[in-house]
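Note that one protein chain of the assembly has been removed; the remaining protein chains are unaltered in position.
Chain IDs A, B and C follow the sequence of writing; residue 1 opens each chain.
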Amino acid sequence: MRALRKSKAAPGFTLERIAVPRVGPSDVLIRVGTVGLCGTDLHIYSWDHWAQRRVKPPLTIGHEFMGHVAAVGSAVHAVEVGDRVSAEGHIACGICRLCRTGQAHICEHVQIIGVDTDGAFADYIRMPEANVWKLDPSIPDSWAAVFDPLGNAVHTVMAADVSVKSVAITGVGSIGLMAIPVARAAGAATVFAIDVNPQKLALAARVGADATFLATQPDLVEDIVARTGGDGVDVLLEMSGSGSAIDSGLAMVRNGGVAALLGIPSDDIEINLAERIIFKGLTVLGINGRRMFETWYQTQSLVTNGRVDLGPIITHELPFEDFDRAFGLMKSGEAAKIVLTLNEANA
Amino acid sequence: MRALRKSKAAPGFTLERIAVPRVGPSDVLIRVGTVGLCGTDLHIYSWDHWAQRRVKPPLTIGHEFMGHVAAVGSAVHAVEVGDRVSAEGHIACGICRLCRTGQAHICEHVQIIGVDTDGAFADYIRMPEANVWKLDPSIPDSWAAVFDPLGNAVHTVMAADVSVKSVAITGVGSIGLMAIPVARAAGAATVFAIDVNPQKLALAARVGADATFLATQPDLVEDIVARTGGDGVDVLLEMSGSGSAIDSGLAMVRNGGVAALLGIPSDDIEINLAERIIFKGLTVLGINGRRMFETWYQTQSLVTNGRVDLGPIITHELPFEDFDRAFGLMKSGEAAKIVLTLNEANA
Amino acid sequence: MRALRKSKAAPGFTLERIAVPRVGPSDVLIRVGTVGLCGTDLHIYSWDHWAQRRVKPPLTIGHEFMGHVAAVGSAVHAVEVGDRVSAEGHIACGICRLCRTGQAHICEHVQIIGVDTDGAFADYIRMPEANVWKLDPSIPDSWAAVFDPLGNAVHTVMAADVSVKSVAITGVGSIGLMAIPVARAAGAATVFAIDVNPQKLALAARVGADATFLATQPDLVEDIVARTGGDGVDVLLEMSGSGSAIDSGLAMVRNGGVAALLGIPSDDIEINLAERIIFKGLTVLGINGRRMFETWYQTQSLVTNGRVDLGPIITHELPFEDFDRAFGLMKSGEAAKIVLTLNEANA
Partner (left out) sequence: MRALRKSKAAPGFTLERIAVPRVGPSDVLIRVGTVGLCGTDLHIYSWDHWAQRRVKPPLTIGHEFMGHVAAVGSAVHAVEVGDRVSAEGHIACGICRLCRTGQAHICEHVQIIGVDTDGAFADYIRMPEANVWKLDPSIPDSWAAVFDPLGNAVHTVMAADVSVKSVAITGVGSIGLMAIPVARAAGAATVFAIDVNPQKLALAARVGADATFLATQPDLVEDIVARTGGDGVDVLLEMSGSGSAIDSGLAMVRNGGVAALLGIPSDDIEINLAERIIFKGLTVLGINGRRMFETWYQTQSLVTNGRVDLGPIITHELPFEDFDRAFGLMKSGEAAKIVLTLNEANA
């Protein structure tokens, strides 16, 4: 089968032919239909420091996907051949305290597909039955392919509890953009979007932000505080990983508010804990992955009830072969979310 | 009346004679019985950078106290002359959104007695009726005098929710020490105490810590993680304000755990947000003051039900005139909590 | 001044001339502009058993209103003459444990205006400063007059937490109707409305219900369970007070769901606790009044952000003199919410 691989410790990917994975008794083999491109894939493509420390070639990359069940192990009973599915890409151990208490998304023994183990940019992928998610037929392939990042947005929004609250989102890359309609659908009273990129802000306004702000605006914090009656926003959704965005983001939250952190800073950051968190009585939430499977049910509900429209956010749909062009579009900042098609449904 | 004052912008305090405060219609005049000494008082005494920025002399200092109602304003109806009382030292504005939604402890317009307005180290103090707390007769004067720091400990413990959980406390100064019996009474399964001072650790063990650790122990984090079955503690109560304690404290919390931050770092700290908070899915709580008046009801319950014993923590009871000696004992680290007596109950 | 009064223990009201109330130091005198009619007023009008037990004539009735501040007591500082205001009609004691811990809405010593003490159907009403709510200028008088029942709806919806959840509302009288746009704005995924009255169901659909159901539909529970994928709804908002609606409402909630009860049954009801609550692991919330003042801030946010439209629900705006006709319209079931105008803003 075809597979997009990190063959050796160097920049770039190669399209190779490798064997179809074998399935164990509790595994499901999925013929991959459509995949989504993530910033993580670009890190591995570029072979930056994070990638060099974490990834051990050779490895098939990719973790955002949908497809159809092609085979099932002998003990599988929740899905059958032909089912249209996506899957949770964090493979948890299933036996630790966190896994046994509904917190598998922060299992310490997690293996992430496309990072720690063979991923989804291939004709077939093997997944444990427990990770597979059956798709509602009303969901388009391109949307189903990006349930992973959409789930990140949903997890962040739902953890922060935005119902009838004012919300600021720092960083509107593809997940930050998705968080806008998700927050609106989840009941946010107002959504402010902040970024360094004016094009992303234009897209943010298009998908439902009530107001948008350049991160470089000198009186950004004062402006946003003024728009909330002088209190500050109830909720910050931090999706940039930038130290300065985190600092100004925390500054614009009202006393007693909530800051949910999803963006990953590449280095240590300096923070004035006393002024930004302690005296304010803030609640700061570290967010990782997607709750299994509460986030998936919520994501499905938002999409099937028509509350969230990914149309404007999926800016490019390309054939799998154009992966190099796709990574170029990502790097340029021109694209929001790109999906690639490997196999048609009835192929 | 006598008053211990910061008369000018320089180290030290002076004992002066000033006029008894006048009470407005909603005010209560309290004849001060016993007061507690706090690290904040020592900062003002020493006239460090924080004090120079915050405090405007002349000012009567002190915020931990108990006494008896000596006079009431015309509109006061909740207390009467002769009532034995303590008081919440954070004077909130009463009309902002936070005050009107049960979050007065983080009112942005707060005035703290002994810091922003005349305090309790005097024969009389004037307090708004809304801040006064009637004392149960079973509570000794010396305990009642320190309901403010005890309330900090109670607020931190209750915000973190320690019931049937493992708890680490970083920093066992007087509030950290108080947090030990409070956490035990609130249902903590195990309490680990960490400090740089072996004498404080000995006192920590005496008031109920299950195990104590020098902060300098090289394998501190690994040791504590091992004692929780390899997961890490459920809850961190950070009471030191030290950057390295915060870092190792966060490292020893299990994925999905809670860190309640009460200690105030004097400067910005460097933090690896990704490893310490985000990937772990931590909840970090900034803690300030005491919830008005939920914390006071909880504090009263803990003391009157005999669940918390402050006896070993109040290491010194001295007459008011010995205040210089008292600050010397504080500076030396010899004392845990010191109280001073101004006026006997029936004086 | 004019006042609509229950003069004696018998059906009906009389329009009388009485003295304008005097204000104490902490009181506010409000010139009443517009008032809303509530089912409670109709109970007192009809002089039913509940009214006979609770109300002690003579009494000015009415508790839903808005107006302008006409005078303030000497100690009042949060509002001034001329301010456009509404007010919380539950006058709490302010000194009990519930009042001091942010739960004044369930103070045991509460006095309700128009029920226990003189109400708002008069040219002037006296309110404690603490109860007064300044109105945003963008809110129409007729909407401001019904912040009390709208607040009941908001309190119920927010207590139940409907964000990205399926919701059933049993009983769409005026509060149930208001709960529909409130639930949608607060993030409900789907809203099902159930009532015995087809006209109310038509209005329910108009204000945002995704589907409506006659309470008499034989397979009602099965139908609703089927529409939620076989699980049942996440949340029940019970606003009818009917024993059979409560029973079928609880039956249609999924295991682990939430039922918020606002409707007041007139008698004891029979309930199968084992099947309806215990085995299902339900959370049942008793809802009373409005949280002071969290609910008011939420209500204001929903209205000023344009998320809730009361237009279709306020079916009748009449002059104060037409009160008899108004109660007739209420009795007939023809009206949803009726407001009466006493004094124009600049009168």
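Simple rule for what comes next: a residue touches a chain if its C-beta (ideal position, glycine included) is under 8 Å from a C-beta of that chain, and two chains touch if they have at least 3 such contacts.
Everything numeric in this text was worked out from a predicted model, so none of it was measured.
The omitted chain makes contact with just one of the residues A:Tyr45, A:Phe65 or A:Phe293: A:Phe293.
Here the missing chain is touched by one residue of C:Lys8, C:Arg22 or C:Arg97, and it is C:Arg97. Within the whole complex, the absent chain has one touching residue among C:Met1, C:Ile18, C:Ala78 or C:Leu285, and that is C:Leu285. Residue C:Asn272 is the one among C:Gln52, C:Ser74 or C:Asn272 that touches the chain missing from this view. Of the candidate positions C:Leu42, C:Cys93, C:Ile106 or C:Ala205, contact with the hidden chain is made by C:Ile106.
Across the interface with the omitted chain, chain C contributes residues 97-98, 103, 105-108, 229, 231, 246, 254-256, 261-262, 264-265, 268-274, 277-288.
For chain A, the list of residues touching the undisplayed chain reads 25-26, 74-75, 77-78, 95, 97, 100-103, 291-294, 297. Across the interface with the omitted chain, chain B contributes residues 154, 158, 161-164, 166, 185-190, 298, 301-302, 305, 307.
Please note the rule applied: only the chains that are shown with their structure count from here on.
Here the CA centre of chain B is 42 Å from the CA centre of chain C. Listed for chain B are residues 97, 103, each touching two or more other chains.
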